[in-house]
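As you look at this complex, bear in mind that one protein chain is not there, while each of the others sits in place.
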Amino acid sequence: MFYLVNFYVLAALAVISAIFVITRRNPVHSVIFLIITLLSLALLYVQLQAEFLAAVQIILYIGGIMVLFLFVIMLVNLDIVTRQAPFNRQWHVAGLAALVLLAELLAVIYWGRATPTLPQAPPTALQPNTELIGITLFQNYLLPFEIASVLLLVAMIGAVLMAKRR
Amino acid sequence: MTNPFDILAPYLPDVLEPFLLPLLQIGVVFLGLSLIVAYIVYAERKILAHMQVRLGPMRVGPHGLLQPIADGLKLLLKEDIIPRGADSFIFWLAPVLSVMAAFTGFALIPFADNFIVTDVNVGLLFVVGISSLGIYGIILGGWSSNSHYPLLGALRSAAQLVSYEVALGFALVSALLLSGTLSMRGIVEAQIAHGVWFVFVQPVAFFILFVAAIAETNRNPFDLPEAESELVAGFHTEYSGFRFSLYFLGEYAAMVLVSSIAVTLFLGGWTRPFQSWAWLDSLKYMPVALFAFAAYWCVVHERRMPRAPEWRWQRLMLLGLGGGAAVLAVGFAALPPVLNAIQGVFWFLIKVCGFLYGFIWFRGTFPRYRFDQLMRLGWHYMIPVAIANTLFCGVGLVLWRSLGWNFAGSLWIGTLLTLLVALLLAGQTESPEPTLAGQGD
Amino acid sequence: MAKDNGSQFGVETTVLGADEIILNMGPQHPSTHGVLRVKLKLDGEKVVASECIIGYLHRGVEKIGENRTYPQFAPYVDRTDYVAAVSNGLGYCEAVEKLLGAEAPPRARWVRTILTELQRIASHLLWLGTHALDIGAITPLFYTFREREEILKIFEKYCGARLTTHAFRIGGLQYETYGGFEDEVKAFCRDFDKRIDEYEELLTSNRIWVERTRNIGVISAEHAIAMAVSGPILRGSGIRWDIRKAMPYAAYDQFQFDIPIGQRGDTYDRYLVRLEEMRQSRRILLQAVESIPEGPILARVGKVIKPPPGEVYHSIEAPKGELGYYIVSDGTTQPYRLRIRPPSFINLQALDRMVQGHLVADVVAIIGTIDIVLGEVDR
Partner (left out) sequence: MADDQKKDEAQPQPPAGGAAEAPKPVAAEEKKAAPPPKPAAPAKPAIGPEPLDNELVRRLRARFGTALGDATLDRKQAIIVVRERLIEICEYLKAEEKFDFLTDLTAVDWFDRQPRFDVILNLYSFPHNQRLRLKATVGDTCPSVTGVWPGANWLERECYDMFGIRFEGHPNLKRILMPDEWKGYPLRKDYDILKQDTDWVRENIGIESGQ
């Protein structure tokens, strides 16, 4: 009961904030609502007993990436953007994409309703999930993980080089 | 040991039980912390004053003991100013965020083996994550003030915090490697199991954590975001009254939080020093001794105060404090169960206070870094050393686990290697020589 | 001086080109030591050019001088460099004495030397405290003020004033020294050596202090001469020139002391030079206080000071540099023209060159190292 209420509150919060993210004119406000969305997601992870994911979500997305977003917004003068309507050019494309996505979702729900629901996991089964994630990443999927790391490293070096050239 | 609050459990209705007990603990932590923070400010003023050949607060209460309360009241009653052109919603939100981030972290700090609000299996990650949210208080406060000094202060602060968080993270990793768990309680228990505080096997990581903690809390010598001589008061230049006091509270709470993290990770948390040495068991009477000393001090100073009638209240208050301390001392001595129950919290707070004293001491001693120097120190020195330390810590662990070497010895090999790297890095900068070209008539 | 009152808050930025902005420091800024306003042209955080806007404290002291008699004007000079009032008084009195052809009696010259050296120490202490505070070290300020307080107490006992002392009179001294004067100066000197060690302990080998001051605000010897800077800045650049040695006045030719000079002409060297100057001042004090001659304290210059026509330029080594008085007399009781050569004003001129290429935070350190007093810059 409590968990259900919790879920709906958090989900509503996430969706409403997400709407605010795209409708606010002030980019700083948008960032704040994006943070709320991400925070709600993190709390949902907690409810799913995926504490590691939740913590990583907070540290990386909220503590890291969004700070950089804010940083950039504050450095760049965005007064002009604020005065314009938010959906001036990509309105149609975005609307189309949203419609397609909606159709897709409905289709999945419609054709998937026959599949049986997943069995409820016992509350203790997932307890050491940090270790499980570690094992998954560093043993079962070591190669893809390392490839991803190298890719990121290359991207980082590339970014530094491009910034330096100027 | 069981949670002391559990004795209440049978008396609570079942539906509320999972919520009420944590709430109670949160209340205790929050109120206790607010008081502690207020008195850290007082302690800072007093300690700095004595370092600087002056007296510090002396007027409100005996030796200015009521000064924090008077300050708090004054700040509450002050006019609340929102500058014209400020983004009032964010202006309101920012200090709240700052305080929230600092206080939420305490939910995961094990003050004692029997006193922890909640122990999550990713506790350390959560503490780091939540405390990193404090940066929003600074950035948003600086931005929403719609003024240049705060904005510059906020930008500096953001860059500084993001940079030093990297070094801080690496310093934490070595403690993780040693304990093999992310749970804060688990880390302390690992130190008990090894019979050694991690600071003695990972001194470099502890040092990095200490420096990064100072940078994270914007304290001297890394107090650039609020560098008085350059940016007036940095990000909170435009704040006044209660909002300002929220920032103040958040800042000092953050200091306590990073100290608590450091104590938990490297200084054995709630354990008393040298817990494995049984012959030092008499150290458990330390609280008794401390309160007895406090009582003695109060009495001595009461005797030194002038006998004039206008000092009567001050004298009475000091005597009251002394009496309270004496009662506590006698109580602890007479009731061994109580003495045992407070051991954990007592030692934890003592260590945190030692850490905080370091912060204050630094402030009294050092000039301020320049921004680029701060960044260079962070990126060119702290982070490479932290990475090397993590690496060599892993090497040491392999030596210990796979080859069966001595635990402390193998880790010290790693530490020595790290120090070598640090020396190499340090060798690239020239050493200062105070020389004049010469003198003569 | 600024006309637009709206822009008189501290920092104000204007976007110029892609990367250049104008940053306005002062006149109300915690570390411009008064009402100095510096307009900085920045490329990112780097200073490309700077412009000092001064005059906020202009009181027309030179004009006042032309409308006061010689003794009447003496208290006004205390208000130019108000943290070194005794030095100003010495310069003015000696200039007028030169104009008169008179000379103060030996006892007066000895006491003048002692008080002026105490004033030099006091001025340097104030500089050290505030300079360190600008760079973020708060503790030295309290230490230096502790010692400065001792000096001000001696001034107060001697002439009743602490800051704007008006300690000297044309022709010598107004007051005989009080009983125990020598002992108090000696007691001060005895402790002061250890006190300087204390400051040094906090700063000299402190890594952060060195990093903040080494190679900051470098001014070469040639450039220092070209810009006519004087005092510790000139000596910090390696030029051994001190008016106390070059053209002795008061009783300085009687004492042994050294002139410290720097090697690189940076902020750190100037810091060392000033610290060493304090030690040398202590040395002078110890010698002077042992050998104060007996005798009159005031030369017979007459009640009405009326110098014969002519002109004189007399300068002394004030704590901040060469403090000169150029007085043209037309034979009346008032100067026809009175010019003060203010060391702060001329030294401040070098700021532009010193800050170029440094960061904004260094500007604060460089303003501190020039050691200006706006009362003297603006007069």
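Which chain is which? They are A, B and C, in the order written, and residues in each are numbered from 1.
Keep in mind that, in the parts below, a residue touches a chain if its C-beta (ideal position, glycine included) is under 8 Å from a C-beta of that chain, and two chains touch if they have at least 3 such contacts.
All values reported here derive from a predicted model rather than from experimental measurement.
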Check: shown chains touched by the absent chain are C
Which residue of C:Gly180, C:Gly331 or C:Gly357 touches the chain not shown here: C:Gly331
Which one touches the absent chain: C:Ile239, C:Ile259 or C:Ala288? C:Ile239
Those residues of chain C that touch the unshown chain are 1, 3, 5, 54-55, 58, 60, 62-64, 66-67, 98-106, 171, 225-229, 239, 241, 246-247, 299-300, 302-304, 306-313, 315, 322, 324, 326, 328-332, 336-337, 339, 341, 345-346, 348-349, 378-379
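Methods note: only the chains that are shown with their structure count from here on.
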Need the most distant chain from chain C, centre defined as the mean of C-alpha atoms. A
Of all chain pairs, the one with the most contacts is B-C
Distance from the mean Cα position of chain B to that of chain A, given in whole angstrom: 32
Report the inter-centroid distance (CA atoms only) between chain A and chain C in whole Å. 62
With centres defined as the mean C-alpha position, give me the chain B-chain C separation in Å. 44
Could you tell me which residues belong to chain A and also touch two or more other chains? none
Which bits of chain B are touching chain C when the two form their complex? 48, 51-54, 148-149, 152, 220-221, 223, 227-230, 232, 363-373, 432, 434-441
Quick one: which bits of chain C touch chain B in the complex? Just the residue numbers, please. 10-13, 29-31, 45, 132-139, 141-143, 146, 200, 202-212, 214, 238, 240, 245, 256-263, 269, 272-273, 276, 359-362, 364
Chain A contact footprint on chain B (complex, rising order): 87, 89-90, 93, 120-122, 125-126, 128-130, 132-133, 135-136, 139-140, 143-144, 151, 154-155, 158-159, 161-162, 165, 182
